[in-house]
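So the structure is just underneath, and the comments pick up after that.
Note that one protein chain is taken out, while the other chains of the complex remain in position.
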Amino acid sequence: MHKKILLISRHAPYGNSIAKDAFDAALATAIYDQDLSMLFMDDGIFQLLRDQQAQEISQKSFTSMLSALPFYDIDKLYIHQESLEQRGLTIENLIVDNATIVNSAQISNLLNHQDHILSF
Amino acid sequence: MHIIVNNQQLAVDKDGYLESLQQWNTDVATEIAQNENIQLSAAHWEIIYLLQDFYKEFEISPAMRALVKYTEKKLGPEKGKSIYLLQLFPPSPAKIASKIAGLPRPANCL
Partner (left out) sequence: MSTLHTVNKSSFTNRALESCILICRSSDGILLLEDGVFSALKSAPNATALEALNQQGIHIYALLNDVKARALEYKIAAHIQLISYDEFVSLTVNFNRVQSWY
């Protein structure tokens, strides 16, 4: 059965495993052919920065990994506008140029149209 | 665990995936393929190198859907089909081809 699922990723990469867990959960959900969207907000925005050189700390780069999302047919990506602005970033700093920028009210709306939320 | 290729001992995980891509070479690929009852042809090598390109670009091993899409993008719609990959790397192309290419086991692969 097709469920509308929103995965919310709010944590910075590398310092702990939350961001990687979110990514793994997204790929797994995609394999089960669900209607998946992903929302990046708060420090989750930092996962999307271009040119992360994670080999410097012996980790896999989120720049690289998140670039694979289109190959898993995960193309509904949302970015929280206030989080972006708070961090002094613009969409040009991020790897997802096809993402939709949404404000808080739009996110409330997005949440309330889901069957499930995966919180990361 | 380990496998032996050209008198060299190479560490593999419990499913037979190479621990380090640095140790991979064509002899290693041929040996792993033989263990999977696959004789490598030019068509196989094309997919093996394609997988390694995917890994270089995204730092993950692709699951089946991603492998099909990537193959379609790079090699065209004729080869970007499950059935084509299945004929080359039965019974589970993403898993078997990753193993032969020296990559980690694809996560979330059914």
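First chain written, first letter: the chains are A and B, and each begins at residue 1.
Everything that follows uses one rule, which is that a contact is a pair of C-beta atoms (placed from the backbone, for glycine too) under 8 Å apart; a residue touches a chain by one contact, two chains touch by 3 or more.
Since this is a predicted model, take the numbers as computed values, not measurements.
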Neighbouring displayed chains - absent chain, whole complex: A
Sites on chain A contacted by the missing partner chain, in the whole complex: 8, 10, 41-42, 82-83, 104-105, 107-108, 111-117, 119
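Here is the rule we go by: only the chains that are shown with their structure count from here on.
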Centroid distance [mean C-alpha coordinates] between chain B and chain A, Å: 28
Contact set on chain A toward chain B in their complex: 24, 27-28, 30-31, 60-61, 64-65, 67-68, 70-73
Complex interface listing, chain B residues touching chain A: 54, 57-60, 62-63, 65-66, 69-70, 107-110
